[in-house]
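Note that one protein chain of the assembly has been removed; the remaining protein chains are unaltered in position.
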Amino acid sequence: MYVGVDYYPEHWPETRWALDAQMMQKAGFNVVRLGEFAWTNFEPAEGCYDFAWLDRALEVLARHGIRAILGTPTAVVPAWLAHRYPEVMVVDKTGQRRTWGVRKDTCYSSGVLRRFSQAITTALATHYASHPGVIGWQTDNEFGGSNDCRCPACQAAFQDFLRQRYGTLDELNRAWGTHFWGQIFRAWEEVPVIVDTNGQNPSACLDWQRFYSDQNVRYQGEQVQILRRLCPRHFITHNLMGLAPDVNYFNLARDLDFVSWDNYPVWGRPEVRYDAALAADLMRGAKHKNFWIMEQTAGPCGWGSFNRNVRPGELRAVAYQQLAHGADGQIWFRWRTCTAGREQYWHGLLQHDGKPNRRYLEAAQVAREYHLLAPLLEGLSVRAEVAMIYDYDSLWVTRFQGSFEGNDYREQLKRYHRALFRAGIGLDIISPADDFSRYKLVIAPELHLMPDALARRLEAYIEQGGTLLADVRTAVKDGTNLVHDRTLPGLLSSALGIAIPEYDVLADKAEIPLTQGFAGHKATLYTDWIKPTTAETVAGYDAWWLTDYAAITRNRLAKGIAWYVGTIGNTPAFYDGLIARVLADAGITAPLTPPPGVEAVVRSGQGRELLFLINHTEDCQTVPVPTGRKELLTGTTTATTLTLDRHGVAVVQLR
Amino acid sequence: MYVGVDYYPEHWPETRWALDAQMMQKAGFNVVRLGEFAWTNFEPAEGCYDFAWLDRALEVLARHGIRAILGTPTAVVPAWLAHRYPEVMVVDKTGQRRTWGVRKDTCYSSGVLRRFSQAITTALATHYASHPGVIGWQTDNEFGGSNDCRCPACQAAFQDFLRQRYGTLDELNRAWGTHFWGQIFRAWEEVPVIVDTNGQNPSACLDWQRFYSDQNVRYQGEQVQILRRLCPRHFITHNLMGLAPDVNYFNLARDLDFVSWDNYPVWGRPEVRYDAALAADLMRGAKHKNFWIMEQTAGPCGWGSFNRNVRPGELRAVAYQQLAHGADGQIWFRWRTCTAGREQYWHGLLQHDGKPNRRYLEAAQVAREYHLLAPLLEGLSVRAEVAMIYDYDSLWVTRFQGSFEGNDYREQLKRYHRALFRAGIGLDIISPADDFSRYKLVIAPELHLMPDALARRLEAYIEQGGTLLADVRTAVKDGTNLVHDRTLPGLLSSALGIAIPEYDVLADKAEIPLTQGFAGHKATLYTDWIKPTTAETVAGYDAWWLTDYAAITRNRLAKGIAWYVGTIGNTPAFYDGLIARVLADAGITAPLTPPPGVEAVVRSGQGRELLFLINHTEDCQTVPVPTGRKELLTGTTTATTLTLDRHGVAVVQLR
Partner (left out) sequence: MYVGVDYYPEHWPETRWALDAQMMQKAGFNVVRLGEFAWTNFEPAEGCYDFAWLDRALEVLARHGIRAILGTPTAVVPAWLAHRYPEVMVVDKTGQRRTWGVRKDTCYSSGVLRRFSQAITTALATHYASHPGVIGWQTDNEFGGSNDCRCPACQAAFQDFLRQRYGTLDELNRAWGTHFWGQIFRAWEEVPVIVDTNGQNPSACLDWQRFYSDQNVRYQGEQVQILRRLCPRHFITHNLMGLAPDVNYFNLARDLDFVSWDNYPVWGRPEVRYDAALAADLMRGAKHKNFWIMEQTAGPCGWGSFNRNVRPGELRAVAYQQLAHGADGQIWFRWRTCTAGREQYWHGLLQHDGKPNRRYLEAAQVAREYHLLAPLLEGLSVRAEVAMIYDYDSLWVTRFQGSFEGNDYREQLKRYHRALFRAGIGLDIISPADDFSRYKLVIAPELHLMPDALARRLEAYIEQGGTLLADVRTAVKDGTNLVHDRTLPGLLSSALGIAIPEYDVLADKAEIPLTQGFAGHKATLYTDWIKPTTAETVAGYDAWWLTDYAAITRNRLAKGIAWYVGTIGNTPAFYDGLIARVLADAGITAPLTPPPGVEAVVRSGQGRELLFLINHTEDCQTVPVPTGRKELLTGTTTATTLTLDRHGVAVVQLR
């Protein structure tokens, strides 16, 4: 199993390298990521390459049994490149070309940039294709974020993208509904870039985001093509950013062997690391296979100011959480805190002083344990009976058109996910294009966009015995972000057995008590005014103007069951109750119910089943466990309960 | 009486038109507004006009007895126009030309834009001048808001505007006080545009706003001139936006036959619709005649997210409130919710699905009732004994130079208006140029700008028996937004019988108890330190440093009385008490005192007097009424009280 650190030999005197490698080896580290910001070191002048320094670094590392993942170094262009070819820099919304000096600020429509990107990738790949110390590649760094550009090249590329997508102007006009506000295009050149997602055509805004995402995928693809050709024995990955919203990760992952991601879950006060679990499930879902952690939090993080330091045991708990969710490799960011530049305060395992310290020792403990567990983990992953759909299109459109105040697509996913977490149930986060039939339960939060095919597939899933949970604003729009002319929930009306003639928001923190099966709970933010057709009413609203409507419904359809939740519950307890009922419908049970703040995840395969328990709290926790199984970290055998220290972890071999 | 909807046939298949018209007719609708965003439909290519589609739509509508108001379609320029003539787009504060794709983003100084605007207006007017289905025109759409431009053409136009206003550079320098900070102009070309209203010369900032307003008026005027010439039998109106601050509506209304306005009073939690009443009174005041509602809220509204749905009865109550205040025509926005574009969630009467629904049925009920009331309403309007001055100059200058933190000109008007509303007293909102002698009481909140002539007219009004209420920051400035060198309240000192040697703010929510007639109340935000000369002190301040000063004074001047309120009261009760005393001085009594949340408005004329009662609350309300009168909606005869359902309305014929 690969365990290691992100390492920047170019930041330190060459005389230090041997000590670094020795300390890494002593800690049990066997891999480093290198070079992803070193373009100017590799190509100090246009077309002049220098790999000697990295060769020397690899040699030192190899001497201590450490292998390397190389980054294509395109996240920062050299100063000489930006100075000589200013057109590589992004033009922002105010029409100004970005000043070189930060990062991730180059235009992916720029032919100049792409030519240089391909050239440096080719040179690196050629040089390291058969280097024994190199095992794989990371493309660029953290695609997405800040380099959306409005230069003329981007406008032309956007028009091209649309021409490919829609073929004719008539079809574009239809797909965008440009009859509204008299915005019909008579020529492709008239199509503008998007600078105002609060004012411009929403269908255009969605396509702009798709275009941006695709530009990233294409840019990576051009590097991948070169690497595949020149380095056939190397793996190719990229460090994604969990729930980051800018790039469609399902698409970005397609060209990769596996995805990696950068996990920084230590902020503010200590808390249950729900989001890191959700992000890990999405990362695993991106290719339906295990992933790596390419940057694992190692200390206080931040640019202008840094955040909380990990407390004793916390660095280990963070690592085990990812291991449980499917991390097959794990790399701490970074080895040693940099003394220069914008990330001076983004702390590595070592402080600036480079001395072994508490965090280094804790990481070394993790590495030692991982190497012991490795043989048992081989081939194991999370095998879930529950899937939750993650739809980038719905995410994107709700960011600029939330439809009701306070609506947040990812927050909505989290409401269900956290209830499953508390119930001790694992889940996969999947694309709407994935196969639903593998799952007993599919949760489909806020599927605003509902292309016909997706509706048909969801309906078929239910009919064939699946349990579906859908909710507010489902199927409001079609695939091009137009509203359709069907009564809501549109194409899912018969599957859900309801009609929604009207809906409403609950502004200014207004709440409405729920009735029947959810008496004691309250509706917040939004209410669908539901008329069941074939569905039963599970909860209604206690408000004078809503007495005739349902809030939550449940519909039997052929062999399956379809839930519809027409509001947002006011507390986690609402979601715990809801999930309990839906799980019961789907016939799903948890291996155990962990106490609050303890996470229980099962990895299985190869006839084995490992139960990971992670205590996210600062109190000791007692967990009910199957008796007579081996706890692998202590080598003890379980009684009926198992006690976890604060931030403690355990790995119980169930089978 | 005209009742109807805003309708966009170009958004829907032609096959649907007949059903739409039939449903409208069934609901009692007899008018639609059409076409105000359809420029690209009317002129798909430069100089090529196509009115056939609208001809067909008008024909379908006519078949169902529905007539049309046409909009000049200039609120959105066609894509081809913006692409071919980029100079029509606004240049914003950062020097960047606006990207086409939203609306209301064109430069009114642009000769190209104005030429195209006149051409399309001419073509439309020529085509429809004698069309039997067309009854009138709406110019453009909602002038004001977002298209303030800093292009070179605007700078030149601004310099021209100033040359016309001031004649000589010396006079400009004097009017703006450019001796401050050594900003004297030596040539007209040196005069800059305004980009920083917090830093540039305040007199220049005021003139910049006047210029912007005038550019709107001129732009409309050019269309009106064409319409008057070609369509002499059609009325011309425009849809104003109530209290929107950007354009001087008194000036914009001058060229119109009557004003219309767009009323969207349903936001957040249910509440008393004070602001819609105030806005209606201003709209009626714009030309001292009744008005139309051109867009009446029909459902949840909003671009990115929408707001509250109307509850049962609320759509009707909203409509009756405007009828009571003088709406002679009423048009719901919009017929059917659009499935495309930025206003997908700005709901019409019908949902996207186009089916008859609750809101449609309630609107139909209103239409039926209106047609019954119509004969009795003919020639009736609100006849008020109270006027409140609405001064755009004072509004504008306080927006960039509030003089004390928390000062808000329109909020100040609302304080008095709401007290009158609660007291059951109607009022006119008037221009400072209007005749005061028609009123027993004139309220003049925060008249910062006090040209000499206005001061003389106010003084004469009091002398001749009027009652005036003035307040903080009155007469601080002259007509060009310079402070004068008189002790405050300047030219009104003798009329008000006071001098104000100093003043102060109450920062950080500090409050000072008031004394004498207003003991129990508190001063907030600001204090004038008043020395009465001939006035009596009605209230003083309870603070060690203010014992020698008055807070509120009352002065007899010849036959009249002048109040001065030198602070902001801390509660509505303060204003209720104040208004009660001032009304008593003016000899004004209400026909009845409604319970809290019920609005009582009288429309009279032609020997008739109709009392409208609107329940803005969600509880039943019992209102004391004159006995033995006819309630027109139920046909019953009144006892001593009348009961209103939640959101209920009643119309009692007093005479």
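As written, the chains take the letters A and B, and residue 1 is the first residue of each chain.
Keep this in mind: a contact is a pair of C-beta atoms (placed from the backbone, for glycine too) under 8 Å apart; a residue touches a chain by one contact, two chains touch by 3 or more.
What you see is a predicted model; the values in this text were computed from it and never measured.
Trainee: Among A:Ala45, A:Ala584 or A:Ala639, exactly one should touch the missing chain; which is it?
Mentor: Of the listed residues, the one touching the omitted chain is A:Ala45.
Trainee: Any idea which of B:Tyr503, B:Tyr541 or B:Phe612 touches the chain not displayed?
Mentor: B:Tyr503
Trainee: Touch as defined at the start, partner being the missing chain; which of B:Glu59, B:Glu171, B:Glu405 or B:Asp619 qualifies?
Mentor: Among B:Glu59, B:Glu171, B:Glu405 or B:Asp619, only B:Glu405 touches the chain that is not shown.
Trainee: Out of A:Lys26, A:Arg311 or A:Arg655, which is the one that touches the chain we can't see?
Mentor: Considering all chains, including the one not shown, the answer is A:Arg311.
Trainee: In the complete assembly, which of B:Gln183, B:Thr534 or B:Asn570 touches the absent chain?
Mentor: Considering the complete complex, B:Gln183 is the one touching the chain left out.
Trainee: Can you list where subunit B touches the absent chain?
Mentor: 94-95, 176-187, 189-196, 198-204, 400-405, 407, 482-488, 501-505, 507-508, 510, 544-545
Trainee: List every residue of subunit A that touches the chain not included in the displayed model.
Mentor: The missing chain touches subunit A at positions 10-11, 37-41, 44-45, 73, 76, 78-80, 82-83, 94, 96-97, 99-103, 267-269, 300, 303-309, 311-312, 337-345, 351-355, 357-359, 618, 646.
Following the convention adopted for this analysis, only the chains that are shown with their structure count from here on.
Trainee: Measuring centre to centre with CA averages, how many angstrom lie between subunit A and subunit B?
Mentor: 49
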